[in-house]
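This is the structure I want to talk about, given as structure tokens.
Heads up, one of the protein chains got dropped from this complex, but the rest are sitting where they should.
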Amino acid sequence: MKLLNNHLGLLIALSVITLLAVWPLVTQKPADREVAFTILRAVALASSLNIILGYTGYVSFGHIVYFGIGGYVGFYLISQQGYSLYTAMLAGGFSAGLIAFLIGKAILRLRGAYFALATIGINQAILAFVANFDLFGGPIGMNINFQLYQDYGGAPKALQLAFYIMVGITFVTVLVSYAVRTSKFGLGLLAIREDEDAAEVMGVVAPNAKTWAYVLSAIFPGIIGTLFFFKNANIQPHDAFPLHTSIELLVMVMLGGYGTVLGPILGAAGYQRMRGLLLTSPFFKDIQLSVAGILLLVIILFIPAGIVGWIRNRFPKTRRVLQ
Amino acid sequence: MDFLLSSLSDGLLIGFIYGVAAMGLTLIFGVMDVINLAHGPIIALGMFGIYLTFNNIGLQPYIGLILVAAIGLLLGIIIYLIVVRRVLDAPHLSTLLATFSVNMIIIGLGTAYFSTAPYNVDFSLGRVSLGPITLLGTRVIGALAAILVTIGLYLFLYRTRPGRYIRAVANNRNAAELMGVPSNKILALSFGLGTMLAAFSGGLIATFFPFTILAGGSYELKSFVICVLGGMGNPIGALLGGLILGLIEGIIPTIMETTWVPVVEFALFVIILLVRPSGLLGAKK
Partner (left out) sequence: MTILLEVQGVTKHFGGLQALSKVNFELQKGEILGLIGPNGAGKTTLFNVINGVYPATEGRVIFQGKDVTNAKTYQMAHMGLARTHQIVKPLNELSVRENVNVGACFGRHRYGLGKANQISDETLAFIGLANRADQLAGSLNVAQKKRLEMARALASQPYLILLDEVLAGLNQSEIAEMVEMVCKIRKQGITIIMIEHVMEAVMNVSDRMIVLDFGKQIAEGTPQEIKNNPAVIEAYLGDPELAKKLMRKAAE
């Protein structure tokens, strides 16, 4: 019983994901599976971003860059070098983490707005670089020969496999997010977010903590990138580094509540669902970004702590549960 | 060699316009410590403004610019009153996200209305030859317009009362309020001036190159680089930074492909922030 109490927040989070995973199995519709995939992807990406944004307080506007880096490295290994999906995903995650380490060393010294702007610059710069990089297909990108899917039992089976892997990755991401949140490392990150100078005076080695948080937040997007583009059969610069998707991730984290495990999950699921509904309407399809913008504005002005944050503040007893 | 000289002079002239755009961003930062992340889309709106006035009303672009500037000013004041005013004293994250949400709203509406297709203002003023250098007429006039606007801004800030108020608020808002400066109106005016300069520069750029609704983004990045280069909050620094960036962009095509430009600009951005964060001419504190 004590176990249940202590980890109730995590259980709620995992239940939401289980629901998303099981729903398409129940309805047996491939369309539902694809929708669930998209939502799970958003959940995993938002939860990863939350580690550097919500826990550490460093606003990474251009976080999607690691999705793109992992996507490109993994895709290259699969399509041009014939590696398996699993090896490619590991490589994608590793390369994203490595580049995050290097970039982090340079830009985590910047504070506030300058850090945010630098992350936008990174995304745009790497986008420009990749678009010129012939090994990765330059502006045209790369394609997967459909024959390749035979190795996975054919294209339909490959899509199913990708879905199950996505479910697995999402579980892992959420568990990692929870583990960080409830660990000593996580406490250090929260202290940095609240007052970096005071945290250092108390002994938190901020430069190292920030770097590891940044690297950790980049690994899963890297893995997910490989998986996503494997499924997509094609990768192009503008698909791999979509800046506005990056911002939407931010909206998801802010909507649900930064700094909590559950917040990004609810935010991502809710936002993605809303987006899906909007996209079916021809009118809203085009102004989808504007709707996201208005949503973000409303959140900033009126509920800056997000939905989960608002609940925690209003009902302090929920604080232990809604971690 | 001729190519290099032409490229450099072209870059220099365009640099004046970059400087005006960056001045808009740096003015807002200098007065109220806010980084306007809607800067890019407003530049794009300036571009489309000239397109619409030129194509639909047949207004000569340089006259259309006056209209575009006026609308830019008005838009800025509205954005200030609805959005910025409320997050003025909030943590920086809030102002960043708030102005970025305005960015998203504008881009969303713009994409819905204009789509992401390229647009072009079919306007040319021929060429001018100065010895070995050939310059496009639009560039020369554009640079002149930029210089005029800079002088106008200078005169406004230093020779008029609202200008003095703006400088007072930039210096110390509380003290200015105590001295009777209507700070809310002045802040709204300052924000409006900043967006006006952005829209104006966008309009000028429309006479140079084709553009899309998303084009503002790359000019926004250039503005950031310029502001950091010249010192955030320093208008002269912005102009100088603009010229430097223009020259750099003039050199790059002679050494490597133009698609490397964003990479170089970003690298410059990060290097300056790490090495000399107060910029070449020193930022406002």
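Each chain gets a letter, A and B, in the order it is written, and its residues are counted from 1.
Definition applied: a contact is a pair of C-beta atoms (placed from the backbone, for glycine too) under 8 Å apart; a residue touches a chain by one contact, two chains touch by 3 or more.
Predicted model only: the values in this text are computed from it and were never measured.
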Left-out chain, listing which of the shown chains it touches: A
Residue touching the undisplayed chain, where the options are A:P24, A:G188, A:G267 or A:G293: A:G188
Given A:G68, A:G97, A:G121 or A:G259, the one touching the chain that is not displayed: A:G259
Of A:A44, A:L117, A:I144 or A:V204, the one touching the omitted chain in the full complex: A:V204
Positions on subunit A where the hidden chain makes contact: 182-184, 187-188, 190-191, 193-195, 197-206, 259, 316, 319
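The rule is short, and it goes like this: only the chains that are shown with their structure count from here on.
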Subunit A contact footprint on subunit B (complex, rising order): 35, 83, 86-87, 90, 92-94, 96-98, 100-109, 111-112, 217-218, 221, 224, 228, 257, 259-263, 265-267, 269-270, 273-274, 277
Residue numbers on subunit A that touch subunit B, as the complex places them: 57, 59, 61, 106-107, 109-110, 112-114, 116-118, 120-122, 124-125, 127-129, 131-132, 243-244, 247, 250, 254, 286-294, 296-297, 300-301, 304
